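Excluded from the complex is one protein chain; the other protein chains are retained at their positions.
We just call them A and B in the order they show up, numbering each chain from 1.
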Amino acid sequence: MTSTQPSSIETREVKKKEINERSFIRKLLKNRIAAFGLFVTIFMTIIAILAPLIATHSPNEMDITHSLLGAGVDGHLLGTDNYGRDLFSRIVYGARISLIVGVSAVVFGAVFGTFLGLIAGYFGGKLDSLIMRTMDGLFAFPFILLAITLMTVLGQGLVNVIIAIGVANIPGFARIVRGQVLSVKEEEFIEVTRSLGATHGRILFQHVLPNCLAPLIVYGTMSIAGAIISEAALSFLGLGVQPPTASWGSILKDGKDFLVLNPQMATFSGLAILITVLGINLFGDGLRDALDPKMKV
Amino acid sequence: MGKYILKRLVDLLPTIFVVAIIVFVITRLIPGDPAAVMLGPQASVEDIQELRDDLGLNEPLHTQFFQYIGDLVQGDFGVSLTYNQPVISLIMDRFPNTLILAISALVIALLIGIPAGIISASKQNSVMDYTVMVISLIGVSIPIFWLGVMLVLYFSVNLGWFPATGMGTMDEGFITYIKHLVLPSITLATIPMATFARITRSSMLEVISQDYIKTARAKGIKEFFVIGKHAFKNALTPILTVLGMQVSALLGGAVLTETIFSWPGMGRLIVDAIDKRDFVVVQGTVLFIAIIFVLVNLLIDVLYKIVNPRVNYSSGKGGTGK
Partner (left out) sequence: MSDEILKVENLDVHFRSSASIVKAVNGVNISLKKKETLGIVGESGSGKSVTATALMRLLPKGIGSIPNGKITFNGKDILSLSDKEMRDVRGNDIAMIFQDPMTSLNPVFTVGDQIEEAVRTHQQISKKEAKLKAIEMLKVVGIPEPEKRVKMYPHEFSGGMRQRVMIAIALSCNPKLLIADEPTTALDVTVQAQILELMKSLQEKNDTSIIMITHDLGVVWEMCDKVIVMYAGNTVESGKVKTIYDNPLHPYTWGLLESQITKNTLNGNKLPAIPGSPPDLRNPILGCNFADRCPYAKEICKTTKPEPIEVEEGHIVSCHFQTKSNRLERKELVYIE
């Protein structure tokens, strides 16, 4: 950073962190597009949390006599679906599924992936090649196909969706963390800590892991967007959450069959996905520029 | 070069082996009985047991594994219960259709995405640049299954320009054939197109500030060639890396696209098989797609070599599409 002589390793680390934090927040705020993305993300999160207050009807209340109503008819803001359920309310509740799956699946993938990446990168050798060979193998499957395969075995359901998308997320995290570990491992302060007799566990979690955080946060944010699309895709294929639970993907799946009679179903469920994912991606782009400008795409 | 390709092919064998193991593990070890899933919740215990016998699920795991690998080596992907046909012949019937769709999408994506990225980079911070950036950001965020449905809604249902579903045959005439191809290939092209535009832009921006671009300009070369020849060839490496990754996205996206447009390809085969709970077909097709992906990445590695003379032949670590 600066040319001032660090009196000890600790002060140097503290200094580095302070500078990073300050410039990070400044950069992020300066980036209006990223701020807009964050706003959209927070907005969608609030909708998900306050769904019971925002929804005008119960999302699963059927009324066949009032099916496929147009927008605004009978107090149904966006009309009703083929079972007469209020479309607006279903989309509002759908935000819950999307965000729960998005966040949980990424946390699942991040926890396992980080762990595998840490030990592969830190210990190296045969363990490293075993883990990374497996990750390469997982990478050979298109993301959505891996999730589909897992879902066919696991069966429908919210938890299974999280597991399926979570597993598909593991190799990405493992690779990123391993790469970081390899570069951090050689740094001076790790050597010093080791020579002071620290255990592997302590070095890994207190020294190596914190240095992986920036790319992890960036990659994790972007992955949430991907996981939300994946959940919708699985539900669209009829492999997601169990009906009648409202999910944007399943609304879209039904909407596809009633395109002519009620185009709102397909249009607005998809728009909800697009806006959420776009918001997260905008925010993620800004995070990357602020935290880790070297990462790409 | 031939030696290099051969070496890389040999390198791929363990990866393909790992891929096969993963498919095996997913289908055998994860809680949940494939036979029970296949037959659905109404099936009796006896029926499930019978199917388990048929599938060899009652054998010890290692016996099952060696049987499975042995079959694979001979190109035997199993026999479909619902189609009563070898899985490999089901795949081979549909693979060309997926290939046509994927290649059209890839061509659209490359022909639009890369020039858009180049123009965007060479006119950084212009209105053009911002437009490309906004559209491509929407492009990478859009759920393609929704985009497909919307295209059908506007261009088939409302305007009637293109058929909503199915694949034309050459017998019906070239125009019909192309008309069927338009919407599905645009749908499938969207994400790769946007991704190419983004990576091309960032890669070009990095290259344009290099000294050798100044050298090229100082030679008196036309700006078009400075950008299109000197800069672009250097920017190609990251674009190739993304190309490798996008092949995976294309194969995955094909599953969704083919579902929307009832396109008779491998993706449709998988989704139908899931509906019919024909597990052998799902397993075989997924494995087949993974192997295709691994082979495509070999091709990308060879392209790296052609594009970038600094990549060492012997190391083989030019970076695959990962």
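Here, a residue touches a chain if its C-beta (ideal position, glycine included) is under 8 Å from a C-beta of that chain, and two chains touch if they have at least 3 such contacts.
Predicted, not measured: the structure shown is a model, and the values here were computed from it.
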Visible chains that the absent chain touches, using the contact criterion stated earlier: B
Chain B residues that touch the omitted chain in the full complex: 210-212, 214-222, 230, 233-234, 307-310
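Going forward, only the chains that are shown with their structure count from here on.
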Complex contact set, residues of chain A against chain B: 133-134, 136-146, 148-150, 152-155, 175, 225, 229, 232-233, 236-239, 249, 252, 255-256, 259-260, 263, 266-267, 269-271, 273-274, 277-278, 281-282, 285, 296-297
Chain A-touching residues of chain B, taken from the complex the two chains share: 14-15, 18-19, 21-23, 26-27, 30-32, 34, 37, 137-138, 140-143, 145-147, 149-150, 152-153, 157, 195, 198-199, 202-203, 238, 242, 248-249, 251-253, 255-256, 259-260, 270-271, 274-275, 277, 279, 282-283, 286, 289-291, 293-294, 322
